[in-house]
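In what follows, a single structure is set out as structure tokens and then discussed.
The complex is shown incomplete by one protein chain, all other protein chains being positioned as in the whole.
A and B are the chain letters, set down in written order, and residue numbers restart from 1 in every chain.
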Amino acid sequence: MAAVGKDGRIIPWALVTPALAFTLVFFVLPFVAMVAVSLTTVQGGGPTFDGYAQFFQNPSYRQALVNSLQVTAIVTAVSILLAYPFAWILAEMVPPQWQRLALMLAVLPFWTSYVVRSYSWLLVLSQNGVVNQALTGSGLLAEPLPMANTRFATVTGFVHFFVMLLTLTIFANLKQLSPSYRKAAADLGAGPIRTFLYVILPLTLPGIMVGAFLTFVLAIGDYITPQILGGNNELLMPQLIMMQIGRRGDFPLASSLAIILMVVVTIAYLACARWLKIERA
Amino acid sequence: MKTLVKTHARMLAAAAGVLSLVAAGNATAQELNALIWCDHADPALLQPFEEANSVKVNVKEFEGTGAGLAIVEQSQPGDWDVMVIDSVDIPRGVEKGLFEPLPEDKLPFPDLFPEVKLDNYTVVDGKRYGVTEKFGYNTIGYNNTKVDPADMQSMAALTGDKYKGRLAIYDYYLPVIGMAALAAGKKTSELTEADLPAIRDVLMKMKANAKLVGEVVASQTALATGEVDILVGGGEWVTAGLAKENPALDFSIPQEGAVLWSQSLAMFKDSKNKDLALKFIQYIMSPEGQARLATSSCYWGMPASTKAALTDDQKKVLRFDEQPGFLARAQPYPAPDADLDKKMQDLWTEMLQAQ
Partner (left out) sequence: MRATLRIVSILYAGAIYAFIFLPVVVLVLFSLQATSFPIPPFTGPSLRWYGAVLADARLTSALVNSLVVAVLSSLAATVLGFLAAWGFARFHLPGSAFLRGLITLPLTVSYLIIGMGLLVMFNWAGVPKSLLAAGIGHVVINLPLCFAIIYSQMGDHQVNIERAARDLGAGEGTVLVLITVPVMAPALFAAFFLSMTFSWDEFVIAFLLTRFDTTLPVEIWNLLRSGLNPKTNAVGSLVFAFSIAMVLLFELVAFRRRRA
């Protein structure tokens, strides 16, 4: 055992094989099985592209993907816009010794169960919830606003989580910037706004893109948030997929829809990866 | 190297071992595996049976017959002992050869409301495969301080402009499609594909008036908290359980009629615990079991047995004495074949997506 040196090929493979084998058996193989199932029908038989055909032929199925993309795009954009200034304030305005506490505080609420978090938003946003009661009670509004059970509620639930996530990634990014960049910009005569726009922002862009991609992947695949908060006034892809499983036990159709969703995420990944590469060059 | 792999394998094996131990749980006690709806998960219902027979009842909730049957098909024979199923869907299970005939003499059939025995569904080829345990109506549930109760006597109120933005629709396609069929002047037991366009019209008008489409709890909550004033598909199963909290909640059976929902218990042919399964069914059908099931924490409903040991207050809330009149105007749950079922679900999806 001790004799295996640099050229020994056994130890390295023994180290990496368990993880690779696990990934193959419990990630790649299930995916293959899912592709195979997507080519059958509930009645059995196949191979057929029936599941995929149903998606492309049925406008309400297609609409689910459109809704998902819209909601995810809105969530990603709003989360970045809210999180960036917040992360900047934490990194620049908060004294370093308090930064850790400030971050901890920002992350604290996410230690509740995420199923419960969506449910809490329903309580907050409902017709007689705290927000509406506060607004009508203080005379700011005559009538309560319909907020719960809407796309607005779904987006709010998502944004809540992703503001935290993006604040963390952007904060880390800002802290990694060397102060000398700023000094150099100042020496060259740039004001704080120009320094931010032309130096800080471009340098933090990769971090934003990573956060944005993470947001996209996690949000587009989430079932709980739209199911609890959206009031079924529209369906997103995960809801449509779960509906096939939960109501009909139609695994072929559910698999087809899941694969379509995965293809969309992959396209987003490729787009992001390319974009990031260009940025670095 | 070998040691490394071995240690590794041993650790994994240990982890897997502990996990499967946990998964196995109380494998030593006798167990009954029941495929159920959420009302059967109430400890107040299950515990007395578990304690009396020193058994453990494992429950798995499902939504909709299609999903329930899919679960059975993915399981090994003998995995399941009893199942709760829409009475009208019993023939679907019998067709697949899943169910065991029930001994009529050992169950209290004479006590049942005659209208809910539903022999044309629960009896196949002269053998009884299901016993109705609970029923109620999918109709109009409302808050009687917020709407004009006179309007609730017609389904036209659901499609008109007066209550725009004040409706919730119960998110289950069969009963609400049944209601839409009634509103379109059709019989729920005779629906065909040709009826779908008319049903679609009604559904779309309801959707335009609706603030949300919600499952059991979301729709209950919306009505109870004042988010909406009317629940399409609601009935005693929404209003009765909340009567204590909000006595203004009420339901009506409009002139067009209402959809009768009815759940049955069936026993699996491959069950390894048939005696225990029968005992469970007998318990549920006993006056005490019936009362507990009727007032379960998930949703209330009328007990199928007239002998259910309900208090006078509970009976009043369930409108026990008005049942003969209600039953006379109710029509059965739609029971589409697989093809029509798929089309109805797609229609439902279309309704959900409509803006």
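Note that in this section a residue touches a chain if its C-beta (ideal position, glycine included) is under 8 Å from a C-beta of that chain, and two chains touch if they have at least 3 such contacts.
Bear in mind that the values here come from a model prediction, so they are computed numbers and not experimental data.
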Displayed partners of the chain not shown (whole complex): A, B
Touch criterion as defined above, residue of A:29, A:77 or A:197 at the omitted chain: A:29
Touch residues of chain B, complete complex, unshown partner: 1, 3-4, 8, 11-12, 15-16, 18-20, 22-23, 25, 33, 38, 41, 43, 58-61, 74-76, 79, 215-217, 220-221, 224-225, 241, 244-245, 297-298
Touching residues (missing chain, whole complex) on chain A: 1-2, 4, 11-16, 18-20, 22-24, 26-31, 33-34, 37, 82, 85-86, 89-90, 93, 105-106, 108-109, 111-117, 119-121, 123-124, 126, 128-130, 133, 160, 163-164, 217-218, 220-224, 228, 238, 241-242, 245, 251, 254-255, 258, 261-262, 265-266, 269
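The rule is simple: only the chains that are shown with their structure count from here on.
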Geometric centre distance via CA averages, chain B-chain A, whole Å: 35
List of chain B residues in touch with chain A within their complex: 1-5, 8, 12, 62-64, 66-67, 69-71, 73-74, 165, 171, 173, 210-214, 218, 221-222, 225-227, 338, 341-342, 345-346, 349-350, 352-353, 355
Chain A residues within the chain B interface of the complex: 1, 4, 10-11, 14-15, 18, 43, 58-61, 63-64, 67, 126-128, 146, 148-149, 228, 231-235, 240, 243, 245-251
